[in-house]
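Apart from one protein chain that is not included, each protein chain of the complex appears where it belongs.
Letters A, B and C mark the chains as written, and numbering starts fresh at 1 in each.
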Amino acid sequence: MCRWLAYSGRPIFLDTLVSKPCHSLIHQSQSATECLAATNGDGFGLGWYGAWDEPGLFRDAMPAWNDDNLKSLTHQISSPLFFAHVRASTGTPTTRVNCHPFASGRWMFMHNGQVGGWDRIRRRLEARLSDARYHERHGSTDSEVLFLLLDADDLDADPIGAMRSVLAETRRAMIEAGVDEPLRLTAALSDGQHLHAFRYSSDDRPPSLYWRQGDDGITVVSEPIDAAHDQWTAVAPNTVLTVEPGGRVRLDDFEVEIERWVGARVALA
Amino acid sequence: MCRWLAYSGRPIFLDTLVSKPCHSLIHQSQSATECLAATNGDGFGLGWYGAWDEPGLFRDAMPAWNDDNLKSLTHQISSPLFFAHVRASTGTPTTRVNCHPFASGRWMFMHNGQVGGWDRIRRRLEARLSDARYHERHGSTDSEVLFLLLDADDLDADPIGAMRSVLAETRRAMIEAGVDEPLRLTAALSDGQHLHAFRYSSDDRPPSLYWRQGDDGITVVSEPIDAAHDQWTAVAPNTVLTVEPGGRVRLDDFEVEIERWVGARVALA
Amino acid sequence: MCRWLAYSGRPIFLDTLVSKPCHSLIHQSQSATECLAATNGDGFGLGWYGAWDEPGLFRDAMPAWNDDNLKSLTHQISSPLFFAHVRASTGTPTTRVNCHPFASGRWMFMHNGQVGGWDRIRRRLEARLSDARYHERHGSTDSEVLFLLLDADDLDADPIGAMRSVLAETRRAMIEAGVDEPLRLTAALSDGQHLHAFRYSSDDRPPSLYWRQGDDGITVVSEPIDAAHDQWTAVAPNTVLTVEPGGRVRLDDFEVEIERWVGARVALA
Partner (left out) sequence: MCRWLAYSGRPIFLDTLVSKPCHSLIHQSQSATECLAATNGDGFGLGWYGAWDEPGLFRDAMPAWNDDNLKSLTHQISSPLFFAHVRASTGTPTTRVNCHPFASGRWMFMHNGQVGGWDRIRRRLEARLSDARYHERHGSTDSEVLFLLLDADDLDADPIGAMRSVLAETRRAMIEAGVDEPLRLTAALSDGQHLHAFRYSSDDRPPSLYWRQGDDGITVVSEPIDAAHDQWTAVAPNTVLTVEPGGRVRLDDFEVEIERWVGARVALA
């Protein structure tokens, strides 16, 4: 389990959210409270949209809490749309290529959660990657595969639908492999214009996710970054929150319809 | 505050103590219980005596808990006398040169604790280093300075006395700089034959320190590494435990007599 | 292109070969002479057989030339059979999981060279991995895939044959993908008893490989580690050198018979 935050709004310096609040993401790297792992010290990452369509990325395998580069960069860089992530490995190596966010072209993605039975479905899902995305596979996390499965064409046409397809594919792989453990995740996805934040679980225990409308913009977080808990609203389970370019927030049901697909396949057989 | 362990006895593989017990040092790197900082993720180190008079050193600035090198090395290396340390920085950078143990010639040292008002006395203590030891100053921790102040000649003649002198010098510097905070420490020191483990505080709250006589040898730890708490004995405050080459354990008072020295100086004035 | 050395014989300290000679492997990390890349600064690794059937591994993504851990470990560790490797990346990330040697059970492997058209055949070869080995894929190098393709059962029965099969499979994948570039490699493989060193190219330009019979044992190197050039013998192209447990050296032709296989397939069609 990891911790993350995403922001969309007027440009602000990244440290406004990443390090200055009392329970900032950097604080959560040592003392997270709403997840099993209090320590999220297996690397960190920043991604931000700035001068180009493609986001900037800064990732390192060190803990976030004492990193001078992270302090300086979040103090210097301002952005209207950025991601920050602290990682708690669930088994894969502590290395930059396993750190979030992931980016390809103008799309950026980060993830927290658990893909049940990952070892039993990894090769099936990797086999589904397009040739182009296969070349971008550098690490060994489930998160990177989920991102690379998001086909570029699908993302451009319908990012929420693309995410639903990838999770449906993942759930199918789990079912066919006889995996009993759930798929639980939160994730953030952006093209530099829209911010999509997903909270989903195949059982009734999705990881926590909150959002807040502030003066400058919208912040979405794994857990509140300050003590003003009444200002933070939990995103409902199986919901996707979208911040549109003008700042409008939409909350949509996000169901992954695996049963219907199975039915269709049976009907066809 | 950091966590450490030291062993002297029949040669054993380092993972016997460093990673295998349920509350091993690696476990303590994420979940220490008897100190303020539960997380000791700002680097780690091993030091061991093997084929040569000089100990081997392996130190890294990464957390200990997911480090494959640490796993493999502690599994492969056996030694009759070794140190292991996980670090929680109190402000100095997370970098290898600030990681413990420190070694010079055949002497090896590691440390946990707090030198009150360090910023106000650092330059005075560094000015006391011999020319030879001054060249070995690579980092910026108080721990490295304490070690480098231990003069090689004094160490060879009387290691406990050398340690007492260094702490007296440190206390004098604190007093003269008007420092109110205490000096609290545990430390381990070895020449490859004897193991000395110090527990000292200028007030009544020294950091915790325990020891156990096992079948193979003596283990000294910041906190017990397993659930057999009745087998671990607390080292009394202001005491030095010495394991002699044959395995005999001595416990001696370890007082740092700063008043008498001040008196002498006054008398001379 | 990388540089490596392998040793089999009486136990010696690793620095005897890794750092002490005038053109030692550490020296080659900055100033290799017989390959395109003079600098091999994208990480390094050690693997050695010691107390257990499984080798110890120490790998880091830093350059070898200034690494204090490497200096201390090669000075302290002695072994009758060990590998050392300095890496020059040909595009994949500089990260520990891409560093050599690779190990699985008691087998250890390292590699230098070029698999032509790797991007076009990677997914085909990864698809050939057994389920067990697929889980061990952590990085993104061609080298790790070559190692993981070496099936454990085949290795135990006939390691040279297993290597021949993997290279034949690789060559077939290259041919079917229309790759014109050659497959050129040197590689070392060991089970802790035998040392196999391969020099192979699909064209007439295999990477350099030399060996020397010394007083203590056999050393195999990418390029001579000292100025006594007349003591080093080039391994002939398409040859495998084997050092048997007692120290006997065998040199066998190592041809990868891809044509015959293609012919057989045509005949069957």
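Note that in this section a residue touches a chain if its C-beta (ideal position, glycine included) is under 8 Å from a C-beta of that chain, and two chains touch if they have at least 3 such contacts.
Remember, predicted model here, so these are calculated numbers, not experimental data.
Of A:His27, A:Arg96 or A:His196, it is A:Arg96 that touches the chain left out of the display. Only one of A:Leu73, A:Leu129, A:Ala152 or A:Ala168 touches the chain withheld from this view, namely A:Leu73. If you put the hidden chain back, the residue from B:Ile12, B:Val97, B:Ile175 or B:Leu251 that touches it is B:Val97. Mapped onto chain A, contacts with the missing chain fall at residues 13, 48, 50-52, 56-60, 68-69, 72-73, 75-78, 96.
Seen from chain C, the chain kept out of the figure touches residues 30, 38-39, 41-42, 61-63, 65-68, 89, 93-94. Annotation for chain B: contacts to the undisplayed chain at residues 92-93, 95-97, 119, 122-123, 126-127, 129, 131, 134-135, 137-140.
Everything that follows uses one rule, which is that only the chains that are shown with their structure count from here on.
Ranking every chain by how far its Cα centroid lies from the centroid of chain A, the top place goes to B. Of all residue numbers used at the contact between chain B and chain C, over half are used by both chains, marking a mostly same-residue interface. Multi-chain contact residues of chain A (touching two or more other chains): 93.
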